Structures are given as structure tokens and as C-alpha cells.
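All protein chains of the complex are present and in place, except for one that has been dropped.
And now, subunit A:
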Amino acid sequence: MVSITDIPRQPDVPLDRRVIARRATMGLSLLLAAASLLSLTYGASGTSLWSALGDLLAGRELSRMDRVILFDIRLPRVILGILVGAALAVSGAVMQGLFRNPLADPGLVGVSAGGGLGAITAIVLGGMLPVALRDWAGSYLVSFAAFIGAWVATMILYRVSTRHGRTSVATMLLAGIAMGALAGAAGGTVTYMADDQQLRDLTFWSLGSLAGATWAKVLAAGPIICIAVLGAPFLARGLNALALGEASAGHMGIPVQRLKSIAILAVAGATGAAVAVSGGIGFVGIVVPHLLRLATGPDHQALLPNAALLGGSMLLLADVISRTIIAPAELPIGIVTAVLGAPIFLWILLRRRGLVDL
């Protein structure tokens, strides 16, 4: 032990995880760019991005079909994939930081369940709506209902678990489980009333897909997801302090209650928007932050932007697989993320067992 006054100045740790995290950010940016190119290049049709680019550079007009496939089918799908992947991964990371639990996920506290219930209700009971409203909402009825469902679930949770201006994380976790069960039961009842076609729609919605990507959906989900994902790093300092517990975070000058409110709003918005446009895509919110924590540490300053990059890349790659593996048909992307994500997750748990406590 050295006295406070005469400590020799020493260099900081030579290669700490902050350096690794910065390198990871650059690597993941390249990965996202590569995944985007791959996703634009491959598809069920034979249209080639490269020959199209060659045509464009040579000043030739693209054929109408190439233009539609590249700009109206593949490009919005790539952008939507990045948005949804980033939203799910960042929501997972923020939720885990907020709940101080690496297994927390918007799926856990009933936010996704609320979104699911909204979608199920719209698919099955949408036909009962007045014709004018149905025409106005068009094919976005399901997305809109899912978004509303996620928001309502979050607001109920927040009201239940907040007393005297303080949100109890434990109450919220338990209330989330109850909400999830309730939404599941309500969803089950509605499903019971569904006809065969609706059952098929329901199943595919719950498996998740980017197949319905359009510019309109990109424009609908984009702003909310962008605000949440780009704003999340501003919560990093608070989420780091929160790892020490709410009291210690408060002692460090973090406005804990405001942090919790903003984080919950961001998660509800991003998850709601993502579930609305893509259905139930699982595992991204748990696997992506977990992989990054193992590689670069739990510092949210690096974790949140890196989660956005890796989440987007992973979802794009999963989408490429889902589109090409049984082409010209499409495998729902939720199946791909689960098939890839679950074994990776188990492998991580086995490999690091005992070394890093969950």
C-alpha cells in the first residue's frame, strides 16, 4: 500500500478492452457493409447487383425488372433488416443494463408479448373493423396493432411497477411475466376463433419475416428505431453506473429515475416498431449483447453502438440464408435466428461456465 500523496505515475493497462471495443466497432462496420452488399446481391431472382452497377456505370438504362428487384424489393429489405436487427439488439442490451440481468430481454417483460397480441388480434379480428378504417390502414393494420400492443403493455407495466416516482425493477420483472401470461392467454383465445387461413398468417407472423419489406414500412419504423438506437449511447454512462446498483448509481450523481424512464420508453419504441414490421424474431436481443460482452466487456459506451452494428449484420445474414436456402420459397427468418442463435448461446454458456458469472 502506498500513501495517497506519493504514488508513482504509471501508464494505464497496456491493452484494455476499450481498445478492443474500438477495433470491434471498425470491424463490425465493415461486416455490416459486407452483409448489406451480400444481401443486395443474393436473392431468389437471378438479378445481379454487379451487372446492374456495371450497366449504371456504363450509362445504360436498367431493365424495369432489375430496377424493381434492386430498389423496391432488396434495398428496402436490407434497410429494414438493419433497422430491425439494430433495434432488437440495442433494446436487449438496454433492457439487460436496466434490469442488471444479462438474460433480460424485451420478450421477458411482456413488451413483445403485447406486440404479439396486437398482431394476432389484428389478423383474426381485423375483418370486423369498419370497412373505411380497414381500407385506410390497409396492409399496415397488423404492424400498427403490434406497435400499439407493445406500447400499451409497456405503459401498463410501468404504471404497475412505479410507486411514488420510483420504478421497482423486481416488480416490473414479475409483472412482466404476468403480462406475458395474460397476453398469451388472450392471444390463445383469439387464435381459437381463427379460421384456417388466419391460423396460417398467425403462424408465419409469429415466426418473423422481412419478406413484406417496403419503403413505407422503412419510413414507418425508421424514425422511431433511429431515435432509440442513436440515442441509446447517451444512456451508457448511467447504465454502467447502474451495474453497481441503484443506490450507488445515485451516489455517483446519475438521475436514476429519469434514466429508467427514458430507457423504458426507448425499448418500448424500438421493440414495438421492430415487432410491428417484422413479427417475432427471437434471440437477437440476447445473443448479440452477450457475444459482445464476452469479446469487449460490459461497458455500455461501446456495447450499445456495437450491438446495433452486430444486430443489423446478423439479421441481414440470417435473412440471406432464409431467402436462399429453399429458394424460390422462403424460410421464416425467426427459424434461422433461433437455429443459429440457440446453439451459439448454449456453446457460450458451456465454454465460459464458471469463468464469468451470469
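Structural remarks
Convention: a contact is a pair of C-beta atoms (placed from the backbone, for glycine too) under 8 Å apart; a residue touches a chain by one contact, two chains touch by 3 or more; residues count from 1.
In the analysis below, contacts and distances are computed from a predicted model.
Its UniProt record calls the unshown chain "Hemin import ATP-binding protein HmuV", which is the correct pick from "Hemin import ATP-binding protein HmuV", "Acyl carrier protein", "Indolepyruvate oxidoreductase subunit IorA" or "Amino acid/amide ABC transporter membrane protein 2, HAAT family".
Within the complete assembly, A:247 is the residue of A:170, A:247 or A:350 that touches the hidden chain.
Of the options A:92, A:298 or A:311, the residue whose C-beta touches the omitted chain is A:298. Touching residues on subunit A toward the chain that is not drawn are 1-5, 7, 9-13, 16-17, 97, 100-102, 237, 240-245, 247-248, 250-255, 293, 297-299, 355-357.
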